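For this depiction, one protein chain was excluded, whereas all remaining protein chains were kept in their positions.
When the chains are written out, they are named A, B and C in that same order, and each has its own residue count from 1.
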Amino acid sequence: MKFSFSEEQDEFRTALRRFLQAKSPTTEVRKQMQMDQGYDPGLWRQMCEELALASLHIPEECGGAGFGIADLAIACEEMGRALLCSPYFGSVVLAATAIREAGSDDQKRHFLPGFASGETIGALCAVEGRGGWAADSISMSAEKSGDAFQLTGTKSHVVDGMTASLLVVVARKPDGALGMFIVDASDNTVSRKPQNSMDPTRKLSTVSFAKTPAVLLTADNSNEAYERTLDIALACLASEMVGGAERLREDALEYVSMRMQFGRSIASFQVTKHKAADMLLDVELAKSAAYYAAAAIDDGDTDARGVVALAKAGASDAYIQTAVHAVQMHGGIGFTYDNDTHLWFKRAKASEVFLGDANQNRERMLQNWGDNS
Amino acid sequence: MKFSFSEEQDEFRTALRRFLQAKSPTTEVRKQMQMDQGYDPGLWRQMCEELALASLHIPEECGGAGFGIADLAIACEEMGRALLCSPYFGSVVLAATAIREAGSDDQKRHFLPGFASGETIGALCAVEGRGGWAADSISMSAEKSGDAFQLTGTKSHVVDGMTASLLVVVARKPDGALGMFIVDASDNTVSRKPQNSMDPTRKLSTVSFAKTPAVLLTADNSNEAYERTLDIALACLASEMVGGAERLREDALEYVSMRMQFGRSIASFQVTKHKAADMLLDVELAKSAAYYAAAAIDDGDTDARGVVALAKAGASDAYIQTAVHAVQMHGGIGFTYDNDTHLWFKRAKASEVFLGDANQNRERMLQNWGDNS
Amino acid sequence: MTEITENELRSQVREYLKANWDPNRGLAEWREMLAESGWGMPHWPKDWLGRGLPLGMTAIVDEEFNKFGAVGAAKMGIRVLAAATILEHGTDLQKEKYLKGIMTGTETWCQLFSEPGSGSDLAGAATRADFKDGKWIINGQKVWTTSAHHADYALLLARTDWDAVKHKGLSYFILDMHQPGVQVHQLKQMNGHASFNQVFMTDAVVEANMQVGELGEGWKIATTTLMHERRGADSARRYESGTDRPERIYEEERQEIATVMAPYTWYPQRTGRVDLLVERAKAMGVWDDPDIRQDIAKTLTIAKSAEWTARRARAASQAGKPQGPEGSIGKLAASIVARSANLTHTKIAGPNAMLTGDEDEAGGVVAEILVSTPAISIAGGTDEIQRNIISERILKMPKENRTDTDRPFRDVPRNQVG
Partner (left out) sequence: MTEITENELRSQVREYLKANWDPNRGLAEWREMLAESGWGMPHWPKDWLGRGLPLGMTAIVDEEFNKFGAVGAAKMGIRVLAAATILEHGTDLQKEKYLKGIMTGTETWCQLFSEPGSGSDLAGAATRADFKDGKWIINGQKVWTTSAHHADYALLLARTDWDAVKHKGLSYFILDMHQPGVQVHQLKQMNGHASFNQVFMTDAVVEANMQVGELGEGWKIATTTLMHERRGADSARRYESGTDRPERIYEEERQEIATVMAPYTWYPQRTGRVDLLVERAKAMGVWDDPDIRQDIAKTLTIAKSAEWTARRARAASQAGKPQGPEGSIGKLAASIVARSANLTHTKIAGPNAMLTGDEDEAGGVVAEILVSTPAISIAGGTDEIQRNIISERILKMPKENRTDTDRPFRDVPRNQVG
């Protein structure tokens, strides 16, 4: 379903949007983003228990709902729209996906039920320094220690790293290929430090390991499990971004429709109208790509990786462009802290480079471009 | 004088503009562009004899006026504005400059007076196939033959190649460095074929050599003479391009100011006004860079090469953007053959890649970027 | 109209074709038979060469024709708009006179709406129709007419009342193109093609009974014509290639298609031909150039996103869902795609972007792209008009204050056309 959603999906979206409107208004976003923890555990429990949101793409045999990435992406889109403060992306989209893609059946059955119920909060540790998410930027190596492994070094830009109880660490196996390793976050060889994040609604941290015991996820011997994890995360991020972009677009339109200048509605000025039309175009195009990308993963398309990268590159450009326009359409008030526009602007800015910027994803796109795409 | 022109320069520009308005209206441009020769020899004689246009940057001791590149660039700007059909760029800007930069004093005294008087029409043969103007794309090698050299191979994209009596050919010397060689165009080992040019106001051809005798210009042993020739040509081209862009901008503005739609002047629509403002910005910025670049060469600035490349990159983007806007502002009529807009549009299109496109010139710019630019 | 099931319909068509189809017949003869039987335009009324079938069922008839390899009625070009307009607003006399020639393809139509003086403002038409001695005398100039040079009749919008407001003073006529008062000139475009005509009318004559609908209702009727045009844009202008079978009727059909399609050979190029980018980059040896790769990827990103947006819109309409905004932005997106593709093709071609015709390595295709894409943001509604429409109809933003619709048209400032 690359071009439409099922009735169930539409209903799911409507219900979730209503839920987030009630639970995550910007007053609540502002409250959570100023706290270290960065989210409301009560709300998290409600999300997981009442709406089963953490279980969406986790296989049924692991306690999940067994839905596809398209469903996960709907959840992300709505969360991006509401700018929900939550460990959802870090734990469900990144960490759980990594285990889903790299874990053996036993490992999945052991770890994933905790994610599905929301009891486990995980985080994916991939980036080193300023290196980014690309596989070839990752050099931490896992030392063999008896049957298990030991990790040493520091990961940065770890989303929800401070709140996670379980860490999935990307590191090189003795054979040089990337492996993903499970680490208990409470191990006393693990030290964590919050990073000052431009987007305070998404908490980042560094995580350091010093001969930390780690369990290799064993289902996949190549870099592929990590790459697939990235694909899924990129598709979800693209959806989250178009959700935010659409919200910005709608709010800016509402603002200019309400405001007068020179004795007439600001929305009546032709340049405002044309800018609003361009914003609609930007957001709708990015949306179509995000929807297509998530469905391409579910459909197992051979060119899914290229298409996903396209969606993220498109979302990067569209989100920040929309945010810039949205501030501008608000005029001076749009640059103030009390106006909500900057909350999404900062998410747009951080998302621009999260999981690779538009340039990098365009290159990833062409390297994985199907002939018949 | 990077930021202003002298009174003499202003007067020169005014006189030349008036001359070209009279001699090169678009009716004349349309007439010349349909002919093989592509220019009016009578007008060429008048330009050279009455206005001494071909002599501007040729040293006084070689029969020239001994002016600088800034003056040459003014001429090019006005010719670009008028879309003059003339071998000026091919002969004066490219070929004469090559001799000026690479010739020994004797050689200059021998060849340049003919250029200055307009009797000699030259052409620079540099490009091979689809390779472009960059030095490392040129591989034709000059064979030593006694005291002289012999050339074999084909050059393409030769501006005014069909009408030239003297050819300057860029080829590799036995030591591998680029040399520039003088060839008599009427030698029976030289064969020429017109290329079908997108911009019919600037004629292109291929020129083939078969053991053609050639004289090396001997003042410079490195690639530098060719690179300096390129610098000067790029600066002149940038000026020519901003001249054309400004004309397009003015004509489009005049058109919308004259035309009514929905019972009001098209120029009264806010989006038309804002587009016109953006066009002014584009053209003025590109103009400033073109002026600065030409003066930087005259001033012998160490970062002149980078600045010249900047000017061409800026002009490439500004000219085609202006042309696209100009067609659009004319509406359907702007897409017709009878309307003049397309004449400049095609010049803009061809100029976009002439002497390297914007990407290539941006790279050339950074490779030659001064720290204090 | 009695209800008919799909299966019944299919077997009726098959039966008819089995009995009558013969590819060695002449095209005109065959279409005469179709007119008589009603199978050529089965959704037309029974009284008027059709079978009164619901429009939704014509696809079934088409399918059966295709299975049989049978040629259908003439449907390309303006003729279908003419038929729709005449069927809806025409008199019996007009239906009698024109419908058969339309469907058999023996008579060709063009549309005389746009004027050089009014551009995107179709309702600003200033061609005069004056009633003198029982006839309409037409004076004025039309432009952007496709195929006027071989058209027999035209749908004409002309002003009959200069004291009425803009939209109320226009009337709708059928103009016989074969008369001394009608001069047709080809209008050459910047890409060298001549897809359109200018039509000059100097005391051209329309008989009184060739006026369509009520006097002063011309704009309303033209709007329905335009609606049919938009609806049919996909099918009428698609690149029909016919079939290469050898029999006589196919040969005649191929000629017909070639004539109708002649003005459109460059249409694929005005879209920017994103489909050629990767192939051209490889052919020119720049597929590994990182800067060009970025340009290609950027262009592909908007092009694919636009394509998927169009498919989202189609999926929604097929599912009977209310159409979202995604349906209205296609035209504007196409402009952006074409512009981006133009610049990327230029960078890929490098120095060869300066060449054209047979010098161009892609046989002239790339050069044609480079000088054709500007059309896409003008033809069929400029980008500016599209943005007006999107902002007003989709985003419900206020309309521009109009000063041209509230006064007699003669008092509205307008362009003088030479």
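The rule we apply is simple: a contact is a pair of C-beta atoms (placed from the backbone, for glycine too) under 8 Å apart; a residue touches a chain by one contact, two chains touch by 3 or more.
Not measured: the values here are computed from a predicted model.
A.B. asks: Out of A:F209, A:F354 or A:W369, which touches the unshown chain?
C.D. replies: A:F354
A.B. asks: Which residues does subunit A use to touch the chain missing from this display?
C.D. replies: Interface residues of subunit A facing the absent chain: 127, 130-133, 156-157, 195-199, 204, 259-264, 269, 271-272, 320, 324, 327-328, 331-339, 341-342, 345-346, 349-350, 352-354, 357, 359, 363.
A.B. asks: Would you write out the residues of subunit C that touch the absent chain, in ascending order?
C.D. replies: 290-291, 294, 401
A.B. asks: State which residues belonging to subunit B touch the missing partner chain.
C.D. replies: 2-4, 253, 257, 265, 267-268, 270, 272-274, 276-278, 280-281, 284-289, 291-292, 307, 310, 313-314, 359, 362-363, 365-366, 369, 373
The definition used in the following text is that only the chains that are shown with their structure count from here on.
A.B. asks: Could you give the separation in Å between the centres of subunit B and subunit C, each centre being the mean of its C-alpha atoms?
C.D. replies: Roughly 43 Å, centre to centre.
A.B. asks: Two-or-more-chain contact residues of subunit A, please, as numbers and ranges.
C.D. replies: Only 270, 274 qualify.
A.B. asks: Give the residues of subunit C that touch two or more other chains, as numbers and ranges in rising order.
C.D. replies: 384, 387, 400
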